[in-house]
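A selection of the complex's chains, in situ.
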Amino acid sequence: MVRVAVAGASGYTGGELLRILYMHGEAEVVYASSREYAGKPIHFAHPHLRGFYRGLVFQNLSIDSILKADPDVTFLALPHGVGLDLPPSLLESGVRVVDLSANYRLKDPESYRRWYGFEHPYPDLLSKAVYGLPELRRDELRGAKLIASPGCNATVTIIAAAPLVVGGLVDGLLVADVKAGSSEGGAQPSRGSHHPEREGAIRPYSIIGGHRHQAEVEQELSRLSSSTIRVSMAAHAVSSVRGALASVHAVLKDRVGFDVVWRSYASMYGKERFVRLVHPRLTPRGLDVKYVVGSNYVDVTIGLDDSAGRVTAFAALDNLVKGAAGQAVQAFNIALGFREDEGLDMPPIHPV
Amino acid sequence: MVRVAVAGASGYTGGELLRILYMHGEAEVVYASSREYAGKPIHFAHPHLRGFYRGLVFQNLSIDSILKADPDVTFLALPHGVGLDLPPSLLESGVRVVDLSANYRLKDPESYRRWYGFEHPYPDLLSKAVYGLPELRRDELRGAKLIASPGCNATVTIIAAAPLVVGGLVDGLLVADVKAGSSEGGAQPSRGSHHPEREGAIRPYSIIGGHRHQAEVEQELSRLSSSTIRVSMAAHAVSSVRGALASVHAVLKDRVGFDVVWRSYASMYGKERFVRLVHPRLTPRGLDVKYVVGSNYVDVTIGLDDSAGRVTAFAALDNLVKGAAGQAVQAFNIALGFREDEGLDMPPIHPV
């Protein structure tokens, strides 16, 4: 059994890591940290986990407390900009790192200044981190020591858009319009997440300056293309708890038909373990974030307006699973040579 | 008091017409039709209206039953393609018509073939109908005999986009990404609207072939511009009951700054009775469909990504009020020379 530490284990992503790792046959959680719940049992933060992880108690996060637990791998589920020093220290001690924050996702140190407002203290390490999106980076992930797990809005947008870019099918600006549930905002209450304010909401957010995930999306899509890809992202809070949907609008380069576009998706995702292609004409119910909740699946479909020569690609995922904890475990599985779906081989839950 | 008939009064739009007309000081509802509830009191279809309209009973819809009630104006809240004969017959009898269906919205008879699948039987009447969007057509509405009240997704998109088009600020395709609540689908149950399937949903619909409201949007925006405006619309069902939000993405023609774009909005909407401009930097809470629920207001804001030279304009409204019944009453008020906000002068309800 691989020994696993989870730093930042009292948040929603932390809770999902604990839920998934409980079902993982090769991993054992030996450490969980939480400032707020230090000294308390797991179910104080995660009442649904009552009865699970009985021996475990939250600890105050420190490099020492992690190392004392002697983990093989540490998952970092901390806020952006927090715990930047942990990866280098852990790597030095021979502990692999899966970082679920944005701290090591971007290759260009400059981007941290613009999008996150800090100077990255370990610019060299950025190039060594592997962006943990298996559908794009599976080969690099094998044996990886430092995995930078993607953001949920970035994941759903990249998955929706990648075959358009890889196939060279579209021209000009991509417009990515993302809608996401309230769990994306994390476990800390705020005015905007107060139930009477959030339930029933349909609202854009970060409309000034743009959405941070844009940097990841452009970085990864550009890597797939011969040219720099520009994406205009808008993010919206809607009245779900779980789930994120990306609608990627683009203009078709050569007015290719549906079959050509569909073939690009089938070729890229046909054999992917966690991507499910939803043919828009052959399935009665279409695509909905509801159909992936609780699972690591991402469902993908496309709509084509032939007369207008434009395509809209859609991807739907569970923001806490394929958008966070599940994808992190998937990348961890690849890195350590486990079955890619170890701990993740379960159907979505519906209706919920 | 003006005598008002409501055909199709048992649906959600019909219910909202009854609610609003109850508060209207110049109108009196003398007729309400419903096939399903014929012979039954109003509260059988609208339990919230228990105690209101005590004398009224639903009638089976027919031109004779309407005329017998001797109305001055008839609101038609019928499904698209139903009751196409009513407007000419009513007009002939001297009864004004406010048609809330799509039946008389499009100027080009051809469009009915493409988008609604029927041959329009009264193509000549199409040119006489006034598209009932007061912010665009106030002058034509004065004294109008036949008002074609706009669709909710069309209204919210046009309101968001119009100042970009009027100002000549943008180039190329407009992308309109609309998110709407479940009441938009009407009062008839279906699999897709079944609560366990709809609650928590984030799903695109009509992804093949496009959204019908696109025709209205292109018609009206093109009229504001010197050139033909093309709009790529995608509609999404989200987990609200009321409300529709349009996010209109566009590329700025001359990389103009925020002030120029804002000025175009202020110039077009600054004095509008039911448009509220939400300055993205000067207001703490931004824009949300929640802030207009129950009212005839449409809130509008914009986001600008200077570096990318693109703008996203947002509009939020209550799909059953400004998106349907409220806007119909607003247009009716203008047509008959009442105060524009008669029956509509009330704040939104929040939180709800």
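Note that the chains take the letters A and B in the order they are written out, and that residue 1 is the start of every chain.
Criterion: a residue touches a chain if its C-beta (ideal position, glycine included) is under 8 Å from a C-beta of that chain, and two chains touch if they have at least 3 such contacts.
This one's a predicted model, so the numbers in the text were calculated from it and none came from an experiment.
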Next item on the list: Assuming 2 chains are placed, give the number of copies in the entire complex as this structure defines it.
Entry: 4
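Here is the rule we use: only the chains that are shown with their structure count from here on.
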Next item on the list: Just send me the rotation angle from a CA overlay of chain A on chain B, rounded to the nearest 5 degrees.
Entry: 180
Next item on the list: Please report how many Å separate the Cα centroid of chain A from that of chain B, as a whole number.
Entry: 38
Next item on the list: Would you tell me which residues of chain A are touching chain B in their complex?
Entry: 172-173, 175, 177, 179-181, 196-197, 199-205, 207-210, 230, 232, 234, 236, 238-245, 247, 249, 251, 280-281, 286-290, 293, 301-305, 308, 310, 312, 314, 316, 351-352
